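This is the structure I have questions about; it appears just below.
Removed from the display is one protein chain of the complex; every other protein chain stays in position.
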Amino acid sequence: MDFNTKFTPHTWPDHPEQATMEGKNKVVGFWIFLACEVVLFASLFATYLALKNKGPAGMEFTTQGLYELPLAFAMTMLLLTSSLTSVYAIHHMRNFNFKGMQTWFGITLLLGAGFLALEVYEFYHYTHLGFTFTQSAFATAFYSLVGTHGFHVSLGLVWISTLMIRNAKRGLNLYNAPKFFVAALYWHFIDVVWVFIFTVVYLMGVIG
Amino acid sequence: MSSYTQKKGFGATVWDYITTVDHKKLAVMYLLAGTLFFAIAGFEALLMRIQLMKPNNDFISAGFFNELLTMHGTTMLFLAATPLLFAFMNMLVPLQIGARDVAFPFLNSLGFWLFFLGAVFLHLSFFMGGAPDAGWTSYASLSLYSPGHGIDFYVLGLQISGAGTLISGLNFIVTIITMRAPGMTFMRMPLFTWTSMVSSSLILFAFPPLTIGLLMMLFDRMFGGNFFDHMMGGNTIIWEHLFWIFGHPEVYILVLPAFGLFSEIIPAFSRKRLFGYSSMVFATILIGFLGFMVWAHHMFTVGMGPTANAIFAVATMAIAVPTGMKVFNWILTIWGGSIKVTTPMLYALGFIPSFVAGGVTGVMQASAPLDYQLHDSYFIVAHFHYVIVGGIVTALFGSAHFYWPIFFNRMLNETLGKWTFWVFFIGFHLTFFLQHFLGLMGMPRRVFTYMDGQGWDQFNYISTVGAAMMGVGVIMMVINCLMSIKGKPAGRDPWGDGRTLEWSIPQPIPFYNFRQTPLVRGLDPWWIEKQEGNKEVTFAEPIGDIHMPNNSAIPFVISLGMFIAAFGALYNPDADKPWSIYVLIIGLAITFGAMITRSVKDDHGFHLHKEDILEIEEHLYGKGGNK
């Protein structure tokens, strides 16, 4: 099938993201890329666990004293919801409902931005307590792990909004459908990583 | 559409190579770049051997020696062996599976330019205040202590070229999964394609830990991070783990494609299918898997405790089993065959005993308590050079001879090739065999000099003589390559014993590889067709439109932006260089600008129609040629 073929909801394929060779490659390649990202985050998690609560002699910061679970919980809820809304967006993409897709991706973006804002607040708060990046090995590891995730979130926001703006006028076709699909896949991945951060860093930090 | 057949001027050719997404042209570029860095790193090795020729030598200063040993190791592994193997992977994998290009031609080009500019960046350190000097392993306490910008060049250069390697690895996997011709099932794939796929998967899982390790070092050195500062709660052993979680699979990343290359050469010149194909595939996957379980055998003396040491010792020994399977399968392929001793076959035959010798010393070092003596001595230097030179370099040289006609439609000179082999092979054993004994006699590795009266003088002298012979061998090889420019066109299947699809394509190979996608009817499809007396492979489709990707300059621009940004990042911590932040911003702006251009601009590729194809083929093969 050609990239520029005009579709109606009737002729639109069930899996538009895999209808072309390029689309198929993109999806397979992206799954493999995500496997690679898993190893990347695993390395960061391992380092964080090794350096948790480690600092110069007499450091007063610990995971128990520092983290605030309600805030982290609110962030988790925002990101989880945004993952759900991106599922709706892809659902509409598969049904050739461009408006619906754009709307739900828009909501995803808003939720993601909300998450990012809370994270920025959290970092700001910690640095004001004296828990700066250079304060201890614990701080360096914390900011690197959570910050790398935050960086991924902001990248996802830029990516999805670029896609939405670029395709706003021309609607769905087989050229951009895989792009939307892959961006949504990426967004889910970010969400899964956050679930692990919430568990390993915050829950196990405060309770464990 | 005569634009396909026009002769191009020099500028246009350069532009063509900068923007190309053709896997064959990128393969040639990898080959040239890899050879360049191989020559540089080889020269560094010669300088070090001259310094060690006699005790108390002062040919090279202590600090510069450390720079040389660091750059020799880093360059050989990341910037010579990897791209040279990528050259073969790029050239052969699509041809062997019957594809017209890789899955992501654009990323293929991006991977090359990131690798190349990262490598250039790293080498500029020699002219900009000193190269990295903490060894290719760059252990954290020493690399944080090291003054100047050497280590920063290492960190940023490897980060950039590592990203390129990662991208290429991903590309190969997807290509092999999705782009196989009809009938090319997984268990009919040539073994080189198999090893390329397993090796690419290793890249995928091994490079991220390195990326993170380098990122941490970057944070520590430039932004006051504390990952490796034990006064601030950090821990340098984390670097060692991350580095070796990458570093050990890296050995298999390099050696598996080398195994694959020999698994092509040996059946071809034995005129016999590979013995135990399915167990070879199984062994490849097993080696790849076990390769991730054994990294800590590089750290037996670090003090991990007896349980960890014992586990990693036994796990490491286990790798000998699948490797042994491979060796015996190669020998049984020769057994009962019809062996033609060509230059590539000579390399394959020299490879088997040399690599086995390197492998068995590996088992010796896997014995943890014995490794306490062998670790960081010249024994280990001998061991890994037996594996890398005896395993990988022989594979590269042998396959250069074997596949030269696929790359350039020319043959290399066989007589000179055989001479080269003997000079290089004897030089290699002369250099490294005695180093086992130097290690056992108490000589630590990475020493810039040694006192006399320790019983090491004679062996070191012989070792240097051997190194000089290896140098001569490499020069002979390069001369042979240059001479081939004047040679006659080689034509299709010039060895006469080709078995796989790449030999079935008429020479020179058109840029779309296959006019019609082939139909694969079994392992070694070209051999099958030849045995049935066919002059062509069976096709899976009639002549029709071919969809090809567009060239693009964006990969080069993205990489260039990173290259520029790296200078900004490098000098950013220096108080006297306020301009560095602007360099960083400009570089990143170029990169992101190019990326956004890429995503906003549609790139649908183009279609070649039947009449274009016929015109191109008439131009390549003459009127009525190659029906």
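Going in written order, the chains are labelled A and B, and every chain counts its residues from 1.
The rule is simple: a residue touches a chain if its C-beta (ideal position, glycine included) is under 8 Å from a C-beta of that chain, and two chains touch if they have at least 3 such contacts.
Here, contacts and distances are computed from a predicted model.
Undergrad: Considering only the chain that is not displayed, what protein name does its UniProt record carry among "Sulfurtransferase complex subunit TusC", "Iron ABC transporter substrate-binding protein", "Zinc transport system permease protein" or "Cytochrome c oxidase subunit 2"?
TA: UniProt protein name of the non-displayed chain: "Cytochrome c oxidase subunit 2".
Undergrad: Using the touch definition from the header, name the shown chains in contact with the chain that isn't displayed.
TA: Taking every chain of the complex into account, the missing one touches B.
Undergrad: Of the residues listed, B:178, B:301, B:516 or B:580, which one is in contact with the missing chain?
TA: B:301
Undergrad: Consider the whole complex, including the chain that is not shown, and state which of B:129, B:182, B:224 or B:337 touches that chain.
TA: Residue touching the chain left out of view: B:337.
Undergrad: Where the complex has a chain not shown, which of B:18, B:222, B:370 or B:416 is the residue touching it?
TA: Here the residue in touch with the unshown chain is B:370.
Undergrad: Which residue numbers on subunit B touch the omitted chain?
TA: 61-63, 66, 133-135, 139, 141-142, 145-146, 230, 234-237, 270-273, 275-279, 301-303, 305-306, 309-310, 313-314, 317-318, 320-321, 324-325, 327-329, 331-332, 334-341, 349, 352-353, 356-357, 360-361, 363-364, 366-373, 375-377, 418, 422, 425-426, 429-430, 433-434, 437, 440-442, 444-451, 453-455, 458-459, 462, 531
FYI, only the chains that are shown with their structure count from here on.
Undergrad: Under the stated contact criterion, what part of subunit B meets subunit A in this complex?
TA: 103-104, 166, 170-171, 173-174, 177-179, 204-205, 207-209, 211-213, 215-216, 219-220, 223-227, 229, 231-235, 238, 242, 245, 596, 599-600, 602, 604
Undergrad: Spell out the residues on subunit A that touch subunit B in their complex, using ranges where they run on.
TA: 3-4, 21, 24-25, 28-29, 32-33, 35-37, 39-40, 43-44, 47, 50-51, 54-56, 59, 133-134, 136-141, 144, 162-163, 166, 175, 179
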